[in-house]
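Take a look at this one; I'll ask things after.
One protein chain omitted, others in place.
Chain nomenclature is as follows: A, B and C, assigned in order of appearance, with residue numbering initiated at 1 for each chain independently.
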Amino acid sequence: MRTMKAAVYVRPGVISLEEKPVPTAGPGCAVVKITTTTICGTDIHILKGEFPVAAGRTIGHEPVGIIAELGAGVEGYSVGQRVVVGAITPCGQCYTCLDGHQAQCGGKPAGGWRFGNTIDGSQAEYLRVPNAMSNLEPIPDGLSDEQVLMCPDIMSTGFGGAESGDIRIGDTVVIFAQGPIGLCATAGAKLRGASLIIAVDGLQARLDVARVMGADVTIDYTKTDPLTEIMRLTHGRGVDVAIEALGTQVTFEQCLRALKPGGTLSSLGVYSGKLFMPLDAFAAGLGDHRIVTTLCPGGKERMRRLMNVVASGKVNLEPMVTHRFRLDEIELAYDLFANQRDGVLKVAITP
Amino acid sequence: MRTMKAAVYVRPGVISLEEKPVPTAGPGCAVVKITTTTICGTDIHILKGEFPVAAGRTIGHEPVGIIAELGAGVEGYSVGQRVVVGAITPCGQCYTCLDGHQAQCGGKPAGGWRFGNTIDGSQAEYLRVPNAMSNLEPIPDGLSDEQVLMCPDIMSTGFGGAESGDIRIGDTVVIFAQGPIGLCATAGAKLRGASLIIAVDGLQARLDVARVMGADVTIDYTKTDPLTEIMRLTHGRGVDVAIEALGTQVTFEQCLRALKPGGTLSSLGVYSGKLFMPLDAFAAGLGDHRIVTTLCPGGKERMRRLMNVVASGKVNLEPMVTHRFRLDEIELAYDLFANQRDGVLKVAITP
Amino acid sequence: MRTMKAAVYVRPGVISLEEKPVPTAGPGCAVVKITTTTICGTDIHILKGEFPVAAGRTIGHEPVGIIAELGAGVEGYSVGQRVVVGAITPCGQCYTCLDGHQAQCGGKPAGGWRFGNTIDGSQAEYLRVPNAMSNLEPIPDGLSDEQVLMCPDIMSTGFGGAESGDIRIGDTVVIFAQGPIGLCATAGAKLRGASLIIAVDGLQARLDVARVMGADVTIDYTKTDPLTEIMRLTHGRGVDVAIEALGTQVTFEQCLRALKPGGTLSSLGVYSGKLFMPLDAFAAGLGDHRIVTTLCPGGKERMRRLMNVVASGKVNLEPMVTHRFRLDEIELAYDLFANQRDGVLKVAITP
Partner (left out) sequence: MRTMKAAVYVRPGVISLEEKPVPTAGPGCAVVKITTTTICGTDIHILKGEFPVAAGRTIGHEPVGIIAELGAGVEGYSVGQRVVVGAITPCGQCYTCLDGHQAQCGGKPAGGWRFGNTIDGSQAEYLRVPNAMSNLEPIPDGLSDEQVLMCPDIMSTGFGGAESGDIRIGDTVVIFAQGPIGLCATAGAKLRGASLIIAVDGLQARLDVARVMGADVTIDYTKTDPLTEIMRLTHGRGVDVAIEALGTQVTFEQCLRALKPGGTLSSLGVYSGKLFMPLDAFAAGLGDHRIVTTLCPGGKERMRRLMNVVASGKVNLEPMVTHRFRLDEIELAYDLFANQRDGVLKVAITP
């Protein structure tokens, strides 16, 4: 039996590189040889034990690689093709997928998120891809691994925040938090035609990247009160859409306070602890507000569209790859990323 | 100076009938002689001092009457016409109205709600109607005052809950609380084509009316756990849309718990105190949930459409008028309605 | 090799009952033993040679039956289950399906329509169902074959016309032609909350059924000019939504002429010959009109929802089954149906 290296969740605080059998492709599945992957904020939640997964689970949900094996019934692909697979792998055939909620595949909350959660993930030399017909997407010629590395998760999620917010041409949009997801939401807001994009964070380095991604105005909340500044910028009107990209009471609440009556809070964060609705900002329920949440859209059609955006040159997310590691250095990568040292945004991991 | 009787907010706990000058129609306005009006749950919040209005304000926002005077520039109407005016009176011409958020007229939270809030209301012999061109709607021949009495507020609000929830043909919908608003939401869910409508309340009399309004199943929460029953009825799937029609932590939370991943919570309640988001039911923000709030849509086009529904016979809200009072008995009416005695649903007040 | 009887397209003008091998279920497929099916207007187009299919093709796309065999990889079902399968059988996994256009599966026009078109259909003793995981839907207990016989095609199509028209509560809707599809569109308009539903046809018997399905007003175009009457009924306003359910220049054009500016023409008909746009009614392109076409939505989620509507009793399409035949009498059934004799609406065919 062939073995491979894989980053495995052991117990809270410990993700370690282990030897595991190389997976085989069953019917409807494929095996992808990973050429590049990355670490996500969610992986840190797993590492810390805040988001429980089974001990022994290979972590990671952002695969870029080469088709190594195709299971029975998987047609239209060939071994050796370079592919991207979304973090979310919908089956396409259950009631929920057929009804358009592919990220909730199977009708379970976040049911479409399998990699590094309910099945083994991409921080390994090989990855077994379920429902391969719905999920394998060839990489257009001329695009490098790092150019498409953000497609599986943060680009899809961040853009999804702009899309679910239904941003219109001429809208004013604020994005609270400019980590990788927030930066992609900023880029998404620009793509949707917002005329004034306000990015809020507490780290100047991130605000600098936010400008590159499309922010017209940046607010360092350690120096300026965001709400005062937002109301000044909007002449007291409030923003049309506020995107929450952190998952905390403060940012959720500030989003709601920044909104105009009739505005939309598009929430991307993963919340823990307690979350209160500030009833004054919520107009006691009378403000015609919308609060929408979006789990990363997946599936090959989504990957196709996102890679088209990359190929068009309209968005360039390569500057977000700030560090590079080999798979056998992944514990170092986790250490750097979990502690947000050295200005890290995203790391590229290459087996 | 002609005077009239009007139900006036005096201080917390006191609404009393007083003599006030009959209003005159300024430019763009009209005066309507009230023939029938009613009391709303919101008026009880005002009475209790939970929702502050200015002392001396005439209460009430559900006017049915006859045009008594037309101000300069109000064309296409004639004195003596029977009209309905919505509880919400959008100007139609501000940025917010032109952008389709008429209930938030002027860009202020609930800014379109003026009657009995920021200007004098309908529990009086005469009512001054602002922005008359946007708001006066003639009553079709053959419809009685009581037949259209629910159009200004609860029918518009309840139907709005079904509309904002974007109920589709074949959906399963639960409505928590079967007061007047919830009953109208139940009727609205039926009109939108839901195939399974579940109504929840603790009073059997209200659940009986819910059946008349369109509920397929009723749940008395004093006897049956709603969530257990909803999951049984939906084979564990959860509902597509949950409508909150009370404004409490419990009903908000149960709505969220009843929802399928990807479902919509359509909120109509007016919340006070604290409201927190149950993060487990909210899937920590990963469930593709939508939470939408709806303030009663107003304006003459809305009234026209609602009266067409009444005229078609497809919905009959007359059974909701359980008690009748003359305007000079309104203090009795408040006492009955505030204490929900004698199975009261809605009262008709006739000056 | 087991054989079965099947209604086979031979050449223009000839569909005959032949012996064919019973199909077997390959991977991902199922075989259904047909218990009831029907003939559709499209089958008549095929019979007449107006819509070409391959010689030897078994016709029919409205299957109700029992699972006889399950291919590899088809899970969650069991042999012997009663099921309905939609006329349209999306794969769920191609780019087009994942993008929500399941009826255009594979990105080909009407690509999701396979039965009796690109593969053998349901007018036979057995039917091979492709992409079984996306398409087999168990029939709820208590529903008869005839109760659900309209789900696969005309109910889905007719309701789809109302849904694509985005009918709102209080809308006025006209449906041109009250054949089986138009009757279902009428039922759909009622389910969506239209307050005035106008049905147009030239046969009194169909207009009588239209009333049962939800029409408030019927117009016999052989006696009354529909446009004059529609403008009278709408006070010159025009209708909000016009549904075309025949596929002719006259009905298409009258739909457009009946519309208000900003209205929607929801087209269900299959057009042949020439179709031109009446530019006056189209306001030369300046009327903010929408013209939307809808091919019958399929897939098991759609079937589930439609059968829920049937089970709820909110719509009863059984009166549309006017005649019954055994499969070996199907040539008689075609003769009756093609010539619309004896007031036929739909026939039930039972092998």
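Criterion: a contact is a pair of C-beta atoms (placed from the backbone, for glycine too) under 8 Å apart; a residue touches a chain by one contact, two chains touch by 3 or more.
Everything numeric in this text was worked out from a predicted model, so none of it was measured.
**Student:** Have a look at B:42, B:58 or B:131 and name the one touching the chain we're not showing.
**Tutor:** Counting the whole complex, the residue in contact with the absent chain is B:131.
**Student:** Thinking of the whole complex, not just what is shown, which of A:144, A:195 or A:339 touches the missing chain?
**Tutor:** A:195
**Student:** Of A:21, A:52, A:170 or A:202, which one is in contact with the hidden chain?
**Tutor:** A:170
**Student:** Which residue among C:270, C:311 or C:338 touches the omitted chain?
**Tutor:** Missing-chain contact among the listed residues: C:270.
**Student:** Which parts of chain C face the unshown chain closely enough to count as touching?
**Tutor:** 95-96, 99-101, 103-104, 107-111, 113, 237-238, 247, 260-262, 267-277, 279, 282-295
**Student:** Even though one chain is hidden, which residues of chain A still touch it in the full complex?
**Tutor:** Looking at chain A, the ones touching the missing chain are residues 159, 162-163, 168-172, 188, 191-193, 195-196, 216, 304-306, 308-309, 311-312, 314.
**Student:** Contacts of chain B with the missing chain: which residues?
**Tutor:** Its contact residues with the unshown chain are 27-28, 72-73, 90-100, 102, 131, 133-134, 299-302, 304.
As a working rule, only the chains that are shown with their structure count from here on.
**Student:** Measure off the straight-line distance from the CA centroid of chain A to the CA centroid of chain B, and report it in whole Å.
**Tutor:** Distance between chain centres: 41 Å.
**Student:** Which chain A residues reach two or more other chains?
**Tutor:** 95, 99-100 - these are the residues of chain A that touch more than one other chain.
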